[in-house]
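Each chain you see keeps its place in the complex, though not every chain is here.
Chain IDs A, B and C follow the sequence of writing; residue 1 opens each chain.
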Amino acid sequence: MLKKIPNILSPDLLKTLHEMGHGDEIVIGDGNFPAANYAKRLIRCDGHDIPSLLDAVLQLLPVDDFVAKPITLMEVVDKSAEKAPAIWNSYENILNHHEISPGQIGYEERFDFYERSKEAYAIIATTETALYGNIILKKGVIS
Amino acid sequence: MLKKIPNILSPDLLKTLHEMGHGDEIVIGDGNFPAANYAKRLIRCDGHDIPSLLDAVLQLLPVDDFVAKPITLMEVVDKSAEKAPAIWNSYENILNHHEISPGQIGYEERFDFYERSKEAYAIIATTETALYGNIILKKGVIS
Amino acid sequence: MLKKIPNILSPDLLKTLHEMGHGDEIVIGDGNFPAANYAKRLIRCDGHDIPSLLDAVLQLLPVDDFVAKPITLMEVVDKSAEKAPAIWNSYENILNHHEISPGQIGYEERFDFYERSKEAYAIIATTETALYGNIILKKGVIS
């Protein structure tokens, strides 16, 4: 453990976030995401939900201001659904807390999301059980 | 994730618990325990406290009935303290839930505890912040 | 060995089943299946037949309810054969025991089956000697 570093960030995750550069992406996958199969670099966070990880990661990781949508969620399959998945509300609150607006969130169709995950710098495997929780963050710059 | 397996147990931890045999020991260390330095096999559980791990581990791991004290805590340095460390109460509840009585708990002086940890089959590194939380479990038999 | 875990599941197999995510596939191959040649991850279970493995795996691994056919067998070459291979009866019983119906079983032509095996997350090599015993399981979700 270190000063200023949230406890939930393991040494390997911290090192991975540090190594990433401008434009590199990291996926935070839910408990059923095939992370071990798709990941170039796998960071396991068993026992944790995604909001806890998301908030901790954003305390250290800047997101990319050079693109319109540095945050990506998986598109809801049934587009007639009246409401967005419940977990997205908590995401908006966390993102807002880190000064990222809802307008900076993009959406990717399920299989496109999978293909993009395979190209990500790393995938964090959580055991989040909410539906539509998978999220991709694109790293920004430190100036 | 799998049926019957608590989410907090990672694939590596599950594999490690499985590989251990009768008499092998596993340490669950707190957030300041020098786990990376002492461990033959290190299992990181950043962001978790010890009671959550302890309860999950005991759902799968039998403790050793062949010895009087299969559970070991680190002896309080200031023996004139009136009360046991607060976290020990939660341990007693969890152990009781798994049919392990307070009489099966032994105590090891701090530096002896460290030396014994170096010989353990594995050390789990948590980020538990309570004092005197380190605990050693000796695996029993499956019959 | 651990509580709740069938003895036939080795630490590596247990870890592998745990790591798999939604949609990942695992092949249980018979004794002549070229498992070492095709497998991304190889789990050897020499001396065991497939029904024993199948039953043990399904105690922990959910199968995919999002697809119509989460179970796949290798199509019989001689389609005029009057009867299904004998081992399929035992498979239906085991699957039924785990609440998987015959309608959830699909069939793949031999060489397609091989190509699909090469993409599977893992292959279990048994020494099953019955014909047409190879089987693929697609992992479902834990909710």
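Note that in this section a contact is a pair of C-beta atoms (placed from the backbone, for glycine too) under 8 Å apart; a residue touches a chain by one contact, two chains touch by 3 or more.
Computed from a prediction, not measured in an experiment: that's the story for all the values here.
Whole-complex copy count, one sequence throughout, 3 copies displayed: 10.
Here is the rule we go by: only the chains that are shown with their structure count from here on.
Counting partner chains per residue, chain A has residues 31-32, 36 touching two or more of them.
Taken together, the chain C residues at the contact with chain A in this complex read 19-24, 121, 141-143. Put simply, chain B touches chain A in their complex at residues 1, 6-13, 31-32, 36, 44-48, 52, 127.
Chain B makes touch with chain C in their complex at residues 1-5, 10-12, 14-19, 59-62, 142.
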